[in-house]
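Can you read through this structure? Questions will come right after.
Yeah, one chain of the complex is gone here, protein chain that is, but the others are all in their spots.
The chains carry the letters A, B, C, D and E, assigned in the order they are written, with residues numbered from 1 in each.
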Amino acid sequence: MATLGLIEYADATGDVKAVYDDIMATRRTDWINNFWKALAHDPATLRRTWESVKQIMGPGALDPLTKELIYVAVSATNQCGYCIASHTAGARKAGMTDQMFAEVMAVVGMANETNRLASGYQVEIDERFKT
Amino acid sequence: MATLGLIEYADATGDVKAVYDDIMATRRTDWINNFWKALAHDPATLRRTWESVKQIMGPGALDPLTKELIYVAVSATNQCGYCIASHTAGARKAGMTDQMFAEVMAVVGMANETNRLASGYQVEIDERFKT
Amino acid sequence: MATLGLIEYADATGDVKAVYDDIMATRRTDWINNFWKALAHDPATLRRTWESVKQIMGPGALDPLTKELIYVAVSATNQCGYCIASHTAGARKAGMTDQMFAEVMAVVGMANETNRLASGYQVEIDERFKT
Amino acid sequence: MATLGLIEYADATGDVKAVYDDIMATRRTDWINNFWKALAHDPATLRRTWESVKQIMGPGALDPLTKELIYVAVSATNQCGYCIASHTAGARKAGMTDQMFAEVMAVVGMANETNRLASGYQVEIDERFKT
Amino acid sequence: MATLGLIEYADATGDVKAVYDDIMATRRTDWINNFWKALAHDPATLRRTWESVKQIMGPGALDPLTKELIYVAVSATNQCGYCIASHTAGARKAGMTDQMFAEVMAVVGMANETNRLASGYQVEIDERFKT
Partner (left out) sequence: MATLGLIEYADATGDVKAVYDDIMATRRTDWINNFWKALAHDPATLRRTWESVKQIMGPGALDPLTKELIYVAVSATNQCGYCIASHTAGARKAGMTDQMFAEVMAVVGMANETNRLASGYQVEIDERFKT
């Protein structure tokens, strides 16, 4: 169970209810996932986090699918169980195929490997990379 | 200085020289960055790592630019200085603009924030994410 | 189940029993949580870890509640499930309210976000911060 | 050098200049540290990050000093060089003494140790911590 | 359940079946653990990962048991539940005793503690360590 419990839609009032409604409208869905129901105990954090996610994950120089893939990649690197589960679902909804998922994982695995090799061998940054 | 020093191209022989040549041919460049020169002390790891990177980073269901963006995202999450510098350069070469870089960073920052919120609040995975 | 199983109080002898008794006396409680029961397979580590925790978490320039909040913050950053659960309980016992917990999480989330932004943008340390 | 360079105050315009002015006014200081000058290449992220930091780090159930100590603790756990330097300076300004810093470090070290012991021993969460 | 489900031996064909057979022959066992059954959705990653693990974990300057202990140490540091469980089992099979496991954990805990102390105190690398 979440540390402070979950605030269901039926029990949401004021700003919490407003954020819940905006989440459902923006995502064109009829439910709220547990992450937001846990944050709802702190309405200021709920509002701020949702507004940030909405702004950041929308289309820009990168399309929404690419952004979801990056979200999955970071979550896998951090090994955050909830985040991997929720953002894998989000990425699928945005168009991620099984093959795309497998390629994201291959890149994530390789990057985590070479990150440690670079650090462990104490490799200095090449001059060409500094300019 | 790298832990075991760097093996320059002029001093490379056998399999190390062969990998160096393949790196330059594949990347259409005339130099080798320090990461490979450090790994060259262990030819088996040099060969294996390069073959893996070449296979993984090539085109597939995801294009090479998307893969480079994910590599940058993982390196920033792990805060690996060398890796951020080298893969930011690699991503630029693959077409990353300043705006794309900024959006990758925004997603990376947000994902690292929400990963900790999800864990700290001990949020349970929604049933809908399990199927 | 813990890797080596758990050593219950009824089965504890010698130094393990002595540490268990000191934990309960120091914390004014009548039970031992699983962490110590797992460590008990290695009495030297049990003794050393408990003595360190007891010394560090006691009052000093920082009060015990502030120290517990920091413990929760580190555990959430590392995403250690057991540690978040046990230290959230410990912090509540030391006086943490729901609002305090929410503010700790807000700071933890923001710090994890800006840590990656600082690293990803390769921000150099300001001269003023070096003196 | 930061990936995209730094935008100095003299070169700031529009929203970037407005955020810079607000940072200096809020912090009662006459300079801007590099972190913000790097983010300034992405005005939306600069604005959003600053507004979040300002809201989160202000007084609430926790005083500003406690929040700065938590920020330092997270940054040390993540081993983010820039963040440790800048937030140690920030914490000192908020009242952190050398002894407080040392105690924060002691707790951070111990938490990182026990986090791995709890995970490595695969300790299950006690029933009492779940309610 | 694994994100893409598990591919059982009875359903494996072609290269996946060949890798499964090689895993069982190399490890002298009659079953395949879930990790490989999940990777089997991406035969290229399955093949590459298995070949790498087989090459790296075989005898060399370090014996297989020492390599398994290092694998457990990294997995505990990353707090990867699956990896701790599977590699603790693998290390036992290679000869790890309870006392060895406890000493690995003691070193892992201490290293994670001092890593943060070194970073948090911003300790500079000694000249003697650079040569």
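Criterion: a residue touches a chain if its C-beta (ideal position, glycine included) is under 8 Å from a C-beta of that chain, and two chains touch if they have at least 3 such contacts.
What you are looking at is a predicted structure, and each value in this text was computed from that prediction instead of being measured.
Asks: When the whole complex is taken into account, which chains on show are touched by the absent chain?
Replies: Result: the unshown chain touches A, B, C, D, E.
Asks: For the chain that got dropped from the picture, name the residues of chain E it touches.
Replies: 1-4, 31, 33-35, 38-39, 45, 49, 52-53, 56-57, 60-62, 66-67, 69-71, 73-75, 77-78, 80-83, 85-89, 97, 99-100, 102-104, 106-108, 110-115, 117-126, 128-130
Asks: Tell me which stretches of chain D touch the chain missing from the display.
Replies: 79, 84, 88, 98-99, 101-103, 105-106, 109
Asks: List every residue of chain A that touches the chain not included in the displayed model.
Replies: 72, 76-77, 79, 81, 84-85, 88, 104-105, 108-110, 112-117, 119-122
Keep this in mind: only the chains that are shown with their structure count from here on.
Asks: Would you pick out the chains that touch chain C and also touch chain D?
Replies: Neighbours common to chain C and chain D are A, B, E.
Asks: Looking at the contacts, which chains touch chain A and chain C alike?
Replies: B, D, E
Asks: Taking each chain's centre as the mean position of its Cα atoms, how many Å separate chain C from chain E?
Replies: From the centre of chain C to the centre of chain E is 27 Å.
Asks: Tell me, which residues of chain C touch at least two other chains?
Replies: 3-4, 45, 49, 77-81, 84-85, 88, 99, 102-106, 108-110, 112-115, 117, 119-122
Asks: Chain adjacency by touch: line, ring, star, complete or other shape?
Replies: The chain contacts form a complete graph, every chain touching every other.
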